[in-house]
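Here the complex is missing one protein chain, while the rest keep their positions.
When the chains are written out, they are named A and B in that same order, and each has its own residue count from 1.
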Amino acid sequence: MSALAVQVMTGLAYGMLLFMISIGLSIIFGLMGVLNLAHGAFFVVGAYVALSVLRGVHSFWVAALLSVLVMATVGLIMERTLLARFYGDELSQVLLTFGLAFIIADVIKMIWGARLQSLPTPSAFDFSFSFGSVVFPTYRLLVIVVGILLAMLLWYLERHTRMGAIIRAGVDDREMVSALGINVTLVFAAVFAFGAGLGALGGVLGAPILGMYPDMGFDILVLSLIVVVLGGLGTWKGALVGAVLVGMIDILGQAYFPSLARVLVFLLMAFVLLIRPAGLFGRRGAVS
Amino acid sequence: MLLMLSLPLFAPSSITGLVTEIFILALFAMSLGLIMGYAGLVSLGHAAFFGAGAYTVAILSQHVSNAYVLLASATLVAAGLAAVSGALFFRSAGAYFLMLTLAFAQVLSSAASQAPSSLTGGSDGLNVTVALNLGFGEINSQTGLYYTMGGAFLIGYVLLRLFVSSPAGMITRGIMDNELRMRALGYRTLDYKLFAYTLAGALAGFAGAMYTYFNLYVTPDFLGWIFSGEALIMVIVGGAGTLLGPALGAAFFTILQNYVSFYTDYWALVMGVVFVLFVLLGRGGIVHIFRSLWGMFFRTGPGGSAEPQNADDRTIPSARKGEMS
Partner (left out) sequence: MENLNKAFGRLRVLNGVSLTVQRGQRHVLIGPNGAGKTTAFQCIAGLMRPDGGTILLEDKDVSTLPVHARVSLGMACTFQKTSLLDGLTVAENVQLAVTALKPYRFRVWKPLSRHGDLRQDTREILQACGLWDRRDQRVNRLSYGEQRTLEIALALASKPKVLLLDEPTSGMSPAETAQTTALLRRLPRSMALLVIEHDMDVVFSIADYITVLHHGEVLVSGPPDQIRANERVKEIYLSGGAGPRA
């Protein structure tokens, strides 16, 4: 029983990491119609940046913070220079980000090398605690807590701030929002940067558990896409629920049905789409 | 044309091999080009069908040796997968569809990777010993393979041509343009999309099967989304609105891949940059470049070109706002 508990917690932690990266993908798509196939890069490069920072500064948290800021800026630049000109031409955006993903993977190889690397667990949390017969790494619990805090923050932002309302409205009807005179450009840029930063946070937090390698962006992207499809585009709740589901099934699957793990995730997604073609929480015209 | 026919006779074997590979990949790319340029379906999972065809030959060849049976089975398996996945995924529009196809390809790739080694060779892939015998002796020489694959390419091209100019093909093109309108005209659009998708899947599977005969080795990478993405790059770089465009893209891609990786490990970077450039410049790929050059020298009258006029402006399908969401 304790083994199961550990797996569940691990799955939850993994789910939280997926949540952090998927949030950006989902909101950015829902609001701006941009399907950023290079989104996984924020996750991976974020981890690598933290790695570099750690060589100079010996605080995990500083590295994390810097990484998030750097990636948010990178995201901002990316949005302004490359993606903005293609609003309305969503296919070009997809192709563009796809090409970028390839380029970034190789750039990572050039700068940091191709072998698997990882970040050390921050010393403050580098121990396990026991709860009855369950032995559990505290760091993973931290990840879960961060995820929950993030969800709470998002809930608050959505409910009680103007920004949240704008985003919700924008997801429902983009044209209307700009017609209302809200500075859409600013909103888009901010959302994109926010999504990038969150992805980086996920990457840094996840690095001690998952490690990092140049092609990781692709693998994370695939999982995020499944999360987003499952949960529904443009909704953070969907990203949360989807991520937790996918995280759990992936981990539990790997533990108990190793040869079926990824297939299970896909089956879940297919099943959900059959009953709700727009995902669990999705709304915008996703059904043809 | 003459050059292509006589190539193996004078070219060094590395080039002959390269062109042979291009024939197969061109077929694969053209099949993706069909659904992208004529049905308006953007897929990042087309390799699933290619890989399915490849693996079918690889696995079945251990029990069956008749080439026709193997090729037919591979094509049927791929077609079946396409029909089923199409039926399931078409309910979701644009971006969802894209993501579904991607996930689909990945799942198959993982399945091949994690299946028992005895069946699929696991993540290391499977070595295949199989010789193509179409009834007049085994074809395993460079030259033989060259002509065979060239023939396969031609057959594929002809089939696609026939489809595109047939009523069903024109209808599919109309559906890509405005599905609602076509439904209002009385068409069961789902049927047409499904047919085109299945046809494309079958051709991709056929290409995959041929590839096994050529390469004698299959790996889960043949099924995954990265390979699908490479096909996508071939289609876009070559020109999405035409039949031959993707074939040119395949040639470009393969040649680039072979020569760039000679000089640097980072050929993906180069390819990525080239691809991004093509997207940024928003042109209809290599085909468009050729056409512009041709047009500079010869003025063609209205309706005078072999390809329908509307292929000129259809650089990338469905570039309309809200189309993908």
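Things worth noting here:
Rule of thumb we're sticking to: contacts are C-beta pairs under 8 Å (C-beta built on N, C-alpha and C of every residue); 3 or more make two chains touch, one makes a residue touch a chain.
What you are looking at is a predicted structure, and each value in this text was computed from that prediction instead of being measured.
In the full assembly, the chain not pictured is in contact with B, by the touch criterion defined above. In the complete assembly, the contact with the undisplayed chain comes from B:Ile171, out of B:Ile171, B:Ala202, B:Leu223 or B:Val287.
In the complete complex, the residue from B:Val64, B:Leu180 or B:Leu281 that touches the missing chain is B:Leu180. As for the chain not pictured, it touches subunit B at residues 162-163, 165-171, 173-174, 177-178, 180-189, 195, 302-303, 309-310, 313-314.
Going forward, only the chains that are shown with their structure count from here on.
Computed centre separation for the pair subunit A/subunit B is 31 angstrom, with centres defined by C-alpha atoms.
On the subunit A side of its complex with subunit B, the touching residues are 29, 33, 35, 88-92, 94-96, 98-103, 105-107, 109-110, 218, 222, 225-226, 228-229, 233, 258-263, 265-266, 269-270, 273-274, 277-279, 284-288. Chain contact summary for the complex, subunit B toward subunit A: residues 42, 44, 88, 90-96, 98-100, 102-104, 106-107, 110-111, 114-116, 179, 225-226, 229, 232-233, 236, 265-266, 268-269, 271-273, 275-276, 279-280, 282, 316-325.
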